[in-house]
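To keep things clear, I will list the structure first and then write my remarks on it.
Of the protein chains in this complex, all but one are displayed in their positions.
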Amino acid sequence: MVTTSEPGTVSPDRLLPADPTTRAIARELLTCVEDLPIVSPHGHVSASVIADDEPFADPARLLVTPDHYVTRLLHANGASLAALGVGNADADPRAIWRAFCAAWPVFDGTASANWLVSELADLFDVREVPSRESADRLYERIAARLGEPALRPRALVQSFAVEVLATTDDPLDDLAAHHRLAADPTFTARVLPTFRPDAYVDAATPDFADRVDRLIAQAGEGRSGYDGYLTALRGRRQHFLEAGGTAADHGVRAPRSLKLEAPAAARLFDRVRRGGATQDDRDAFEAHMLYEMARMSVEDGLVMAIHPGSLRNYDPDTYARYGPDTGHDIPVPVEFATGLRPLLADFGNAPGFHVVLFTLDESTFSRELAPLAGFYRGVYLGSPWWFLDAPDAMLRFRAAVTETTGFSRYGGFVDDTRAFCSIPARHNVARRVEASFLARLVAEHRLTLTRAREIIVDVIDAAPRRAFKL
Amino acid sequence: MVTTSEPGTVSPDRLLPADPTTRAIARELLTCVEDLPIVSPHGHVSASVIADDEPFADPARLLVTPDHYVTRLLHANGASLAALGVGNADADPRAIWRAFCAAWPVFDGTASANWLVSELADLFDVREVPSRESADRLYERIAARLGEPALRPRALVQSFAVEVLATTDDPLDDLAAHHRLAADPTFTARVLPTFRPDAYVDAATPDFADRVDRLIAQAGEGRSGYDGYLTALRGRRQHFLEAGGTAADHGVRAPRSLKLEAPAAARLFDRVRRGGATQDDRDAFEAHMLYEMARMSVEDGLVMAIHPGSLRNYDPDTYARYGPDTGHDIPVPVEFATGLRPLLADFGNAPGFHVVLFTLDESTFSRELAPLAGFYRGVYLGSPWWFLDAPDAMLRFRAAVTETTGFSRYGGFVDDTRAFCSIPARHNVARRVEASFLARLVAEHRLTLTRAREIIVDVIDAAPRRAFKL
Partner (left out) sequence: MVTTSEPGTVSPDRLLPADPTTRAIARELLTCVEDLPIVSPHGHVSASVIADDEPFADPARLLVTPDHYVTRLLHANGASLAALGVGNADADPRAIWRAFCAAWPVFDGTASANWLVSELADLFDVREVPSRESADRLYERIAARLGEPALRPRALVQSFAVEVLATTDDPLDDLAAHHRLAADPTFTARVLPTFRPDAYVDAATPDFADRVDRLIAQAGEGRSGYDGYLTALRGRRQHFLEAGGTAADHGVRAPRSLKLEAPAAARLFDRVRRGGATQDDRDAFEAHMLYEMARMSVEDGLVMAIHPGSLRNYDPDTYARYGPDTGHDIPVPVEFATGLRPLLADFGNAPGFHVVLFTLDESTFSRELAPLAGFYRGVYLGSPWWFLDAPDAMLRFRAAVTETTGFSRYGGFVDDTRAFCSIPARHNVARRVEASFLARLVAEHRLTLTRAREIIVDVIDAAPRRAFKL
């Protein structure tokens, strides 16, 4: 009586609500957006991977090692990161793959399982469940195909129907890979850089002073100190704008802004740059620079994206051995209203200013983010991010913000991924979630089906273009 | 196959859950309360509007300008508040109305859309969707009816089946409008004043010292300083009680209480009244006065309602130009347990003491509010408020508090509105939400239908009377 999918199959109704009326509406809404191109305004795929267009090395390096959603849960269940190839180029890819397949059941119910099942089916026509038993067979099958031209990065970007893909880049990056891609007439996707100045603002970054000095030396136009620093940041933002960039991304610990007068800011800069500043000094500098970069955004038009509230590199031992982005960044409570007040008071309604607010703390959805985005012209709601980038969490986001702000203040879905092949799966999940949410509103007579059809297209396609100025 | 409402129609099943079994139960429960009179224990409609009984000026001044839920979202989407008539009596009502209708899609999915569609249909028989195209037509149709006797304030209050409507009033208000209404034998609704002392407690209020001086001069019975201040507050509370008032409302920043001995309190009062007190002093004074007014509530029986956690007048430029209550009050995290402990320790179980706790921070529903209301005899759960006054948020409230406290500790639905015509729509939504929640419990065999029928009547009708002593 109970009909469910067989292992490994990808149901056309996956993620849609069980109630038959609602599901039928969701299906209909999904057809409005399922084939739209992908607009990805924020992510961590490297432009040079696409520009170089080398075949992917092996299944493990493609699907396991670079995906810290995957490696972290394998680690929690006993694997060592080194054995998964993290920071370890010598690890045997077959061994990595076997460890991954054998541990497959730990992913049941996770967002990652969802994405991986889609990737295996859609890219490699693999519909078998990974397991200790199937590991070698799947490895052969995937590895055999990685040499195919259709599975090289540029071809994949195009077959994914990616129209825009934003990368995240160091301010001193020459953006050569972006220029190479733009110069390829056969490659139609727009791969755009995003200005990410965190390492030049957060004094806890290793070699912070050296970085700052290098920034000023390269782009300070001969000025020094705080003046050279601001000049260099402005200059590099211009460099990103010229390469097609539309956004600056800020991974601050706290969404805190502070307006200092120039002399006080210059003294603070000197203390922080020299090292030995207190934590309070460093926090104040980060908060002041968030304010200053909002001012720059008003001037030069770069959209400001704020991704706050993660305690990065939480585990000191893992950080020492494997470096950053290895699965142990842990969220903390955040508070937007008080922290962003100086910035929003001065720039929140400024013409052309856009700030997209992301959060890892769900309690801020209805408490602060919807109220802010429902008043300030410049504030857009970032899509559920990172640990919240999953169907149930995305539905909670929608339910929490829509009653206050409707759909017009949404910043568009952001896949935020380093896992290149998961991009279409992630966008597909977002489309299914929007269809499910809207279908419920239609089924509950809170919205007409006609409007829901228009809204889902707006949310999926127009929203990221609008918020990120694409 | 998918049947949904046509644009602008108001389905009898709106907001009810899609599952057919649950919906059938919800429908049945709704019939138990749909026609009950409206008991509105807290709101912001002005008594003089009802007492003066002037026809409403025009559609824009009735439905758009005074509703900051509406103007704020129009502002976020580009309208200027001045162009919407906020603080601008000269704005052309037709232009306001056109701007509103043209932007109608931004309200899709919001609580406001829900209320507005009901208002247009129920009051003006308008079932057409507002749009740029329909704007003038709808304006004419509504404007033509505003002169009808049935659409004047007193007639509307009666046709809304309002039995009790509480207003929110300045302590020095003479309550003449309330007395005029009470003296009208043809007007059967009880319009009751609510004592709102915020402007005499929060030293950030403009002209705070003048206000306090005026309070003491008018009602201090010849005493001065802190003694005169307390005397005046007590006297004015008596004045409200004599006019039928049953509650005092406290819009404090934080739900914090502090017990100071009289000499220390008097010194603090002097510092705060003189101006130049520190923020800590002002916070301590507010916390102490919350404690003192709980003591007064124990003495005189006024129900204490606490509406904390909003950073009011967030945007300084908007505040300077348009004043308070113009759509930019932003919630912040709140913490009830530690903050209210002194107050609850001394008065929480005192005979006759009632305190209704509201919140804009959903994380407090299950963490603090349900546990407090499930122990203290005096603590009642305020209904979801302001940004949370919408179907999904109300269901989250119910799901978060009911498993700990059941239904007996509920303070009753509060429409909290300045938008006069939205009152019946808001109460109708609350009834539909309660029916939906209870229907789920019945469908999941967690409650009998017999009890659910009794509970919905208790929740809608008896709860506000009980908590607010009506």
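Side notes on the structure shown:
Here the chain labels run A and B in written order, and each chain numbers its own residues starting at 1.
We adopt the following convention: contacts are C-beta pairs under 8 Å (C-beta built on N, C-alpha and C of every residue); 3 or more make two chains touch, one makes a residue touch a chain.
The model shown is predicted, which means the values in this text are computed figures rather than measured ones.
The chain omitted from view is touched by exactly one of B:N77, B:S134, B:Q158 or B:T404, namely B:T404. Touching the missing chain, out of A:E119, A:D361 or A:D415, is residue A:D361.
One chain is missing from the display, and on subunit A it is touched by residues 1-2, 4-7, 11, 13-20, 72-73, 75-78, 105-111, 113-114, 311, 314-318, 327-333, 360-363, 387-388, 390-393, 396. The chain not displayed touches subunit B at residues 19, 21-22, 24-25, 28, 333, 335, 337-338, 341, 344-345, 348-349, 363, 366-368, 370-377, 379, 399-400, 402-409, 440-451, 454-455.
Keep this in mind: only the chains that are shown with their structure count from here on.
Between subunit A and subunit B the centroid-to-centroid distance comes to 39 Å (mean Cα coordinates, whole Å).
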